[in-house]
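Have a look at the structure below before the remarks.
Only one protein chain is missing; all other protein chains are in place.
So, chain A:
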Amino acid sequence: MWLKFNAHPDSRCWYVAWNPKGTLLASCGGDRAIRIWGKEGDSWECKTVLQDGHQRTVRKVAWSPCGNYLASASFDATTCIWKKKNDDFECLTVLEGHENEVKCVAWAPSGNLLATCSRDKSVWIWEVDEEDEYECVSVVNSHTQDVKHVVWHPTQELLASCSYDNNVCVYKEEDDDWECRATLEGHTATVWGLTFDPSGQRLASCSDDRTVKIWKECQPEEGTDAAWKCVCTLSGFHGRTVYDIAWCPLTGALATACGDDGVRVFKEDETADPDQPVFSLSAHVPKAHTQDVNCIAWHPKEAGLLVSCSDNGEIAVWNYQSEV
């Protein structure tokens, strides 16, 4: 069961994000615009268009945990922070500093921290204070190439990033400065997306090498840093690059967005050893879109509701029903 609509006419839709309450959908694209969609009966209507915030493609959007702010990351090297005022959004501030295209922005669950990453190989961590002032807390250069995605741990102050250099880096704060504490190697090509499982014990990554890897944090020996080990690799399921991956916070199902135009959902085998998880393909829509699927996101409140967007400018809303 699904619904499709054209979100960004004549250009790519790069990203879609549900607001924390699940009442709004934000999308962004190659037309440099951000669109906010709300449900009207059975269909989604465009409530607002934020057109003049950026001079180039908007690559990702992220809602703050409270739902009142929206951050947008753009190829114009800036990150814009928008504040929600009734049905409209106004640009609060523009974060500058990256040398070139900003690839991702993410809010920490606490709402006080923001992370951005860029083609300039760095990850920046920003702090927000009570007066809505944003300050750069740290600049970390752990990757040797374009950093594609950053994601925060659901409960701890931990950040993960992935890059064109095939690695995933995990960061922790030490003495007011953020440092890379672990480098997860294993993928043989660009890692495009990352997602934590609902408990935060595992991290899933998806890559240009057409696999998905599940990583688990191992209990550290005394005095050494925690290490992350790859406990599962899903290969042979995707025909092309896997661009995005999302772990459902409600059901634990794993959804992927692929360059072969398909959307897939994987379910975890309940009986497997927790240190050696087993995932099986539970649902597959081969031609979910007519072009590359760039993003996939689970609804935060309604189990089984999924949204995806594609290079053809379309957004599709899906209903996933797992047979128990």
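To be clear about the criterion, contacts are C-beta pairs under 8 Å (C-beta built on N, C-alpha and C of every residue); 3 or more make two chains touch, one makes a residue touch a chain; residues count from 1.
We take it that contacts and distances are computed from a predicted model.
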Name per UniProt, for the chain absent here [options: "Essential protein Yae1 N-terminal domain-containing protein", "Zgc:85777", "T-complex protein 1 subunit epsilon" or "Exocyst subunit Exo70 family protein"]: "Essential protein Yae1 N-terminal domain-containing protein"
From A:Leu25, A:Val61, A:Cys117 or A:Val140, residue that would touch the chain that is not displayed: A:Val140
Identified contact with the non-displayed chain, of A:Asp177, A:Asp225 or A:Asp269: A:Asp177
Residues belonging to chain A that touch the chain removed from view: 96-97, 122, 124, 135-141, 176-177
